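To start, I am sharing the structure in question, which I have written as structure tokens.
Excluded from the complex is one protein chain; the other protein chains are retained at their positions.
Every chain is named by a letter (A and B) in the order it is written, and numbering of its residues begins at 1.
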Amino acid sequence: MADDLNTPLLDELEKGPWPSFVKDIKSLAGKKEMAKDLLRQLEKSYEDKRGYWKHGGLVGVMGYGGGVIGRYSALPDEFPGVSHFHTLRVNQPSGWFYTTEALREITKIWDEHGSGLTNMHGSTGDLVLLGTRTEELEPTFRALTEKGWDLGGSGSDLRTPSCCVGPARCENACFDTLAINYNLTHQYQDELHRPMFNYKYKIKISGCPNDCTAAIARSDMGIIGIWKDDIQVDAKAMAEYVDSGMDIQGLVVENCPTGCIGMDGKEINIDNSNCVKCMHCINVLPKALSPGKERGAAITLGAKAPIVEGALFGSVIIPFMKIEEPFEEMHDLIERIWEFWDEHGTSRERIGEFIERVSLATFLEGIGEKPLPQMIKAPRDNPYVFYEEYFAEEGEGGK
Amino acid sequence: MAIPVEQLADEMYEIVKESAGVKKLKGGDLTKAMVAKYGDDVSRADVKAAIRVLIDSGRCVYGYFGGSSIELPHTEAAENQ
Partner (left out) sequence: MATEVERKTDIGPPSYEQFLHPIIKENYGKWKYHNNLGPGVLEHVGETGSIFTVRVSSPRLVSTNFLNMIMDLADKYSDGYFRFTSRNNIEFLLANKDNIEPLKQEVEANGLLVGGTNNAISNIVHTQGWVHCHSAATDASGLVKSVMDELAEYFTSEKLPAKLRVAVACCLNMCGAVHASDIAILGVHRTPPKIDNQTLPNLCEIPTTVASCPNNAIRPTSIEGKTTVKVDEDKCMYCGNCYTVCPAMPLADPLNDGVSIWVGGKICNARSEPMFTKLAIPYLPNNPPRWPEVTSAVKKIVEIYADNAKPYERVGEWINRIGWPRFFDMSGIEFTKYHLDDFRHAGTTYRRSLHNRY
């Protein structure tokens, strides 16, 4: 089938227990010249220890500035099958749920219009269709939209929001992650398809502090579930854990970061006023413990990978807000943030870098939020305070 | 008085043309240029609509080179036939 490939180095990667991408790409080689030349070029990369791709920045579908990543082989004469090898980012459904009926429509389109290769999924969350020619971009887009699919973001725009499995299959979800993800994606279609920002803006949504979408590390804006009241305890289930002989003292009590848990026989006592909602006890004792009833989300801003000024985690901008349909409070917050960042940010400046440059205090003022002690680990330890209020002698115009 | 969207589009097109090959302009650069020229007579929404006119008509295209830009259609360095 693919005997003419001659890829001895890649063939090594067909062995071993982990599923082999080489074997898989070879399965396409019978019908796709693109798949064959991809393997041949990759074999050359393995021989020469370097990549052979060029970035194409101008390709796209009509009217959109996002959703397509241009790629050309640096060796088009040697590997004409991958002379063009562009990517389409297809906006995934909330929580990455599919039916076979729906996804088969996409595989059919992609067999017809592209390489047949995909990423399930890309780092931002999109369903990635990997490898096609410039002239196939528009027909692929048309075929996708006919079946109800649209492209995701790329470039200096709102990147495709993504969310965890949430209330669809998790008892810890503090709000409806899938609904707000769907709502925000639809609310901001223009911002997603037509790049107008200083730089990218990623939104990730996790239903609890376990943060399965890595919102605190990977999103300019994280919406992360949290609760304010007491952890809910099912006393009977708790007693069953104790009866099972589980080392609750070692595994739960001693791992509590604030030491706010004590055991009294089969009863668990939690000093909820000192609980930092870390999730450890709930994770270990899922039948007995669950998040409280007064649920919502904390909003973090500014996480990013290292380029350029170093990696940042998101920091808390809103310690708690209710997340409820129709999500207007969230729209209002997002738009206040974008407006201030648009106006005062510089080119290629992520929101986290922007906040560090203008200071958190200025940023909060700019978006109309009050400073709160939950936003910091500790108050400043340097004395260089720029006082804006001071007294003046009468008639000299103090503030 | 509000400036018509078509007029904004034409003026921004001229700016993009002058800048071609010298500086890649972003949506924000064009917005700031129009706001600087017309002040309160132009809104961000108008500028956005005008950019959409430029793109949808094919007079300009989006580019991405470590940040998104609005450019004249042209053959880029990396392109293969």
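In the analysis below, a contact is a pair of C-beta atoms (placed from the backbone, for glycine too) under 8 Å apart; a residue touches a chain by one contact, two chains touch by 3 or more.
Since we're looking at a predicted model, the values are computed, not measured.
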Neighbouring displayed chains - absent chain, whole complex: A, B
Residue among A:V68, A:C164, A:M238 or A:L333 touching the omitted chain: A:C164
Candidates A:L5, A:L88, A:A173 or A:I268 - the one touching the absent chain: A:A173
Touch criterion as defined above, residue of A:D4, A:D77 or A:E101 at the omitted chain: A:E101
Positions on chain A where the hidden chain makes contact: 9-10, 12-13, 15-25, 27-28, 35, 38, 42, 45-46, 48-55, 57, 62-64, 71, 74, 85, 87, 91-104, 107, 110-111, 116-121, 123, 125, 130-131, 142, 145-146, 148-150, 162, 164-165, 167-171, 173, 176, 178, 182, 185-186, 189-190, 193, 209-214, 216-218, 237, 250-251, 255-257, 276-280, 283-284, 286-287, 290, 305-311, 313, 348
Those residues of chain B which, in the complete complex, touch the missing chain: 21-24, 65-66, 77-78
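One rule holds for everything that comes next: only the chains that are shown with their structure count from here on.
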Approximate Å spacing (C-alpha centroids) for the pair chain A, chain B: 30
In the complex, chain A residues that touch chain B: 54-58, 60, 62-66, 70, 72-73, 76, 83-84, 154-157, 190, 194-199, 342, 347-348
Chain B residues touching chain A - in the complex, by the definition given at the top: 26-29, 31, 44, 48, 51-52, 55-56, 58, 61-68, 71, 73-74, 76, 78-81
